[in-house]
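Mind having a look at this structure? Questions to follow.
All protein chains but one are shown in place.
And then chain A:
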Amino acid sequence: MGVINDRVKFNVGGRVFETTATTLANAGRNSMLGAMLDENWNLLQDNGSEKFIDRNADCFSVILDLLRTGELYIPQNVPEKLLYREALFYGVLDHVRSAKWGQFDGNRLRLSCSVQGQAPGDGTAIRAGPDGGCCVAHGCMVHVYDWMLEEHCPLNLDHQRVNDVGWVDPNNIVIGVSERLGRGDGGMGLFSSHNGELRYKFQVSHENHVKSYTAGALSFSSDYKIFSSCKGRSNEYGVGVWDQVTGKQIDFFYEPLGWSLGDADKLQWLEGSNCLLVATMFPRKDNCYISLLDFREKKMVWCWSDVGATLAVDEKRVRDAIAMEDNSSICVVNEFEELGFMDLRSSAANSVRWSSRSRLMKGKMPEEPCYPKLALHGGQLFSSMNDCISVFCGPEWVLTSRLRRSYGGSICDFSIGGDRLFALHSEENVFDIWETP
């Protein structure tokens, strides 16, 4: 008897499905199917009759299969967008998302798809969102895509050049823009990723006066702080800190004489050591400046610069820098995609130990070269150069994989997040999504 009581019969858009309450329970109470089975709605009492649902039968079949097996199999005749819409109706979109791609592994990545953008080349930045979506900055526009790669309302920054973008959470992004001469605008704002609405504008005060500024690179900490390199009009250069919850400015680290903070290309919050990595690189400045800031003590605890370096070193100009996950060293890359390392534990800034890999790109230089970029994820090091991304693993950072696609030209930026890797090309406005199956 119990077994028969467990049976549920649906008529979806004319097709009859028979399943069990147990299978449907996999959808969770917070889904339409879960609610339907709740005793409040006494569906199970009249178990003889079939329940009618006025929806697409093919999609229901895929979703029912997902609930039965935990695997997602989308037949040729079911467009993905249609499936997503139906999954959203039933409240099981999260199930579909987590079944669609696996846990990130740089060595097992497959190209999932490429998305053609609206504008021609010259992308500024691409940033992966926490739930598999992404946003792409182009000049004064930011395009936001959810994990289904559905484009949301684009953000128009009113002709202010976007310098960096970052996700606070799946619903909110922060955008830092340049101030235009004589306009007193610029700065940093919090926008809804759903409808592009400006929710908050972050302000900078110097000696209790609110000043306009240019927001450069961004970084976020797990204790809800936002960092941005800032350039004020009256030489108020440095790094500002805001509270994500209150939106208030809580700190400002002024740029010391003969150093560069306000122009920084890259900020990285080091969770373990409570320090911020600030890097300014060629061609933003003629020289490269890398430093670690401790805000509690208002101290630059470590710094390195190639000012006054000999010509021989000059050939190996640092183009990107990233602090390694153990916070004990900084990895840098030059225009030949050679990796170098600097020890953070010795207080006196020492020179770069370049790893002597000879992977010369000579002869294969694309027409429009891009500066190399670095990223770290789960103990794997990623480095973009021209039209491919290299994956390095292990204590010696051996090249283990290379991601390349023959369309779109050089990769100007890439980002990892939500178990996906996004690579933005410079020649065509196209970005690729790499996933682990």
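Some notes on this structure:
One rule holds in what follows: a residue touches a chain if its C-beta (ideal position, glycine included) is under 8 Å from a C-beta of that chain, and two chains touch if they have at least 3 such contacts; residues count from 1.
To be clear about the criterion, contacts and distances are computed from a predicted model.
Only one chain is not pictured, and the protein name UniProt records for it, out of "Cullin 3B", "Trafficking protein particle complex subunit 2", "Tubulin delta chain" or "Phosphatidate cytidylyltransferase", is "Cullin 3B". Touch with the chain omitted from the figure is made, among A:61, A:114, A:192 or A:273, by A:192. Touch with the chain omitted from the figure is made, among A:8, A:36 or A:218, by A:36.
Of the residues in chain A, those that touch the hidden partner chain are 30-32, 35-36, 38, 40-43, 51-54, 88-89, 91, 171, 192, 194-195.
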